[in-house]
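Here's a structure for you.
All protein chains of the complex are present and in place, except for one that has been dropped.
Moving on to subunit A:
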Amino acid sequence: MEPLKQHTGRVYPLNRANVDTDQIIPKQFLKRIERQGFGQFLFYHWRFHDDGTKRKDFSLNDPMYEGASILVGGENFGCGSSREHAPWAIQDFGFKVVIAPSFADIFYNNCFKNGILPIQLPISVTENMIKEAEDHPYELKVDLEEQVVSDGSQTVSFDIQPYHKEMLLNGWDEIAVTLTYQEKIDQFEQKQS
């Protein structure tokens, strides 16, 4: 996994609560057995008409957000199914950071395994970011080491578990880390049987 220390990018605002993983990546795309290539299907039914043409009424199709790499969403982002295809699609589309007032647990965890940084901020802050980004091209600078997000005029700090932080900063392979505890797992199993 690629380490992520700092990131600066354009914001895409998605002003909806309870965006579920069925919307992020609809089920017909879950049949693939690969990990790559899901970005083209991100928010599929919101982005495209049934005939495959782009919907004008969905903001991600607005040229203003082309190349955006920071998604700012609403409450309970990523709820529903545990499908990791959701973070795969978000990452493959080009997003590196997702900011929301609250996340669903499984989605939040899945992000770290895929080099995406989910940041939880108070709703007053996220709503303000959404307003700015709906209004004009809006950039944020995220510094994971310092745990701050800044738009140049305002800086807010965020919480993150030290373990998650380390994982992203170092781009760790979590399984390799766990395998260094193999002996403890062996001992546990011996005790259990």
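Everything below uses one rule, namely that a contact is a pair of C-beta atoms (placed from the backbone, for glycine too) under 8 Å apart; a residue touches a chain by one contact, two chains touch by 3 or more; residues count from 1.
By definition in this document, contacts and distances are computed from a predicted model.
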item: The complex's invisible chain, by UniProt name, from "Cytochrome c oxidase subunit 1", "3-isopropylmalate dehydratase large subunit", "histidine kinase" or "Stage 0 sporulation protein A homolog"; value: "3-isopropylmalate dehydratase large subunit"
item: Absent-chain contact - pick from A:34, A:51, A:145 or A:159; value: A:34
item: Sole residue of A:69, A:91, A:110 or A:126 that reaches the chain not shown, by the stated touch rule; value: A:110
item: Footprint left on subunit A by the chain that the document does not show; value: 16-18, 20, 22-23, 26-28, 30-35, 45, 50, 75-76, 79-85, 87, 102-106, 109-110, 113-114, 161-163, 173-175, 178-179, 181-182, 184-185, 188-189, 192
